[in-house]
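Right, I'll just put the structure down here and ask away after.
Incomplete set of chains, arranged as in the complex.
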Amino acid sequence: MAMTLNDDQTMLRDSARDFMASEAPVTHFRKFRDMGCKDGFSHDLWKQFAEMGFTGILIPEADGGMGMGHIEAGIVLEEIGRNLSPSPFLSTSVAAVEALKLADKGMRERWFPGILAGETVIGLAIDEGVKHRPEKIACKAERSGNGFKLSGHKQFVLQGTSSDMLIVAARTAGAAGETDGLTLFAVEKGAAGMSMEAARLVDSAMAAHVTLDGIQVDADAVIGEVDGGWSVLGKLLDAGRVGAAAEMVGVGSGAMDMTFEYLKTRKQFDRVIGEFQALQHRAAHLYGEMEGARSIVLKAQSLMDDGHAKAELYVAAAKAKAGLACNLAVREGVQMHGGIGMTDEYDIGLYMKRDRSLNEFFGDAYYHADRVATMNGY
Amino acid sequence: MSELETFRAEARAWLEENCPPEMRTPVKGDEDVCWGGRNFKFQSEAQKLWMERCAAKGYTVPDWPKAYGGAGLSPQEAKVLRQEMAKLGCRSPLNSFGIWMLGPALLQFGTEEQKVHYLNQIARGEIRWCQGYSEPGSGSDLVSMQTYGEDKGDHWVVNGQKIWTSYADQADWIFCLVRTDKTNKYQGISFLLFDMETPGVSTKPIKLISGNSPFCETFFDNVVVPKHQIVGELNRGWDVAKYLLGHEREMISGMGGDGGVTSIGAAMKAVLAEEPVLRAQMALFDVDNLTFRAHGERFMDEWKTGKAHPAYSNLMKYVGTELNKKRNELVMSIGGSQALEWESERSNGGSKARNWLRTKANSIEGGTSEVMLNVVSKRILEMPGA
């Protein structure tokens, strides 16, 4: 495919851009943050997402969704990033949906309608340590009765306490470090033995620590194959990674545009600071990094949509590059804003916080650079 | 035993006898720091005792002359004292902008009367100072400041507004740059001292991205400042300010600390063992960190012997603050999702994230990195151009 948006995609971008800018701009985020909202997002906005058709963007048409791909999901995510719009879109409509697409009909019918309606939120119970290391999953799922008994600890479950269901990755066989023997489970809210502690993050999102204390689930809670969860998880994670990368393109672009605007208006030493060549060169370099990030993200989305064998490599590179570029954008943004960039009153600091969370979510740039090296054979 | 070794033994003995055990434990947060001043609430009896004993001995400002509240130590002795305090893990008895910033400026530019009066107050932790330099809109361009002191014979009447005044809401006195001549941009500013309780002074904390408010906006509405409260000559306040900024830069660049050569990597061994690329970043950081500590040591030794370029502190400020930002980026990376937590007990109230965000100001306050690079390039490297 050509590395440019086609007409449909351009239309989607325009409508997503208008929607986020009018319904969920940074002021919307501030409002929910300042009221100390326990969900970290607005359920009303989530419904509006559904009305716009965003929540089902990746759900197949046969299941009532839009049947679109990762490029389209990324278009929405970029605008979410640019406006810091708080929502469960990335976890629910991108990562979880990608896994549920591989589930049987019963599972799809159980969850897709709620997602399409903007009523259902799904959390991802993957990470167990402070860093993303899915192959090290140790949570246990032992055969028990008609199904399985889950036990272990999960963390960094975004919107966990607001979720109607958690996708839990657990080990039905093998040991931590092995990719075989993992299984994904759909565990519903309020399951006996599940306890959660929500923690507010630096970007005001809510992330839960989840304890699974012998939770009993039926066999039909399994998403995909027993012991074969690694491939489903891989799809879920790659969707989440390229999605987080797309959101970071939005966050970085938002921070960059705001900063360039500031350079064109702020005066120091009787000159607009954008006239200073040292800042100009840094601005141009930053622009190049963000343009690169935008390109590799588009490439990775396109390969995912094509089911290309190299998709995994490009997704890893895209998550790494978007993370590095967005991080540069927010660091340069705060520095070039000077003192006011340090104040809570100005938005640039909010972009820095959001960048930090997104960089960490689904594995940071260093983790993915390491994966690129491994996939490249060294 | 050399004279210096005799001093070391004595200092050691004094510290062992006088430093309360509670004051030999690591500082956990800002609440453990003793700032002194009229309104300071000591956190513990030990904290109060430690400050008072040091003040009596002259050890809050060991290298100041005895007449001004110091212990009159030589640079070598002061270094030995720092080493011995570090060995025992003694906390700093008193932190203060008076010690770090105003003091050195007064020693250089103050009258004898001012030195005796203000320096002793500072040494005893009686008066807490804040700094009034930046103004809204002036930022790096300090000479564009507008706060004006109108000459009324034996006093000035000051009107205007300052910003980024550290802890102004907790300070007792302010050292403040005030325009006293509107016709001369550079030589029309004076360096004034006045009480924050003077009628017309008000402050308003600024909430930062870290969630904390260490800085204020400070407003002056017809504030009366007697003429004898000027430091240095009329309209030559810029000389004092520049001298003082040099000291601020040293402080911010982190050279006043305990050396900081301990790698943060060791404590994070388990994480780094599984993250080879992150470990590599940490390794390259450690190279830079060891370098900076050696650089700081060399700079101090050259500074003391008059060999350092007068503008060199600008370079140290640039290097040190950029390094500190990098350190905190790594701390956040290694800390992973837990370091993102903002309020939880597990994350000690988000201390890593808040510290990380706080460090972003290091390369802005006290002269931005960009201004530092300008100064290094123009004054040290003697690059051409305005």
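Note that the chains take the letters A and B in the order they are written out, and that residue 1 is the start of every chain.
Definition applied: a contact is a pair of C-beta atoms (placed from the backbone, for glycine too) under 8 Å apart; a residue touches a chain by one contact, two chains touch by 3 or more.
This one's a predicted model, so the numbers in the text were calculated from it and none came from an experiment.
*Asks:* What would the formula be if every copy in the file were counted?
*Replies:* Summing over the structure file, the composition is A x2, B x2.
As a working rule, only the chains that are shown with their structure count from here on.
*Asks:* Mind checking the centre-to-centre distance between subunit A and subunit B? Centres are C-alpha means, answer in whole Å.
*Replies:* 41
*Asks:* Please name which positions on subunit B make contact with subunit A in the complex.
*Replies:* Listed in rising order, the residues are 134, 137, 139-141, 144, 163-164, 206-209, 211, 271, 274-278, 281, 325, 329, 332-333, 335-344, 346-347, 350, 353, 356-357, 360-361, 363-365, 368-370, 373.
*Asks:* Within their complex, state which residues of subunit A touch subunit B.
*Replies:* Residues of subunit A touching subunit B: 127, 129-133, 136, 155-156, 199-204, 207, 267-269, 276, 278-279, 327, 331, 334-335, 338-339, 341-345, 349-350, 352-353, 356-357, 360, 364, 366-367, 369-370, 373.
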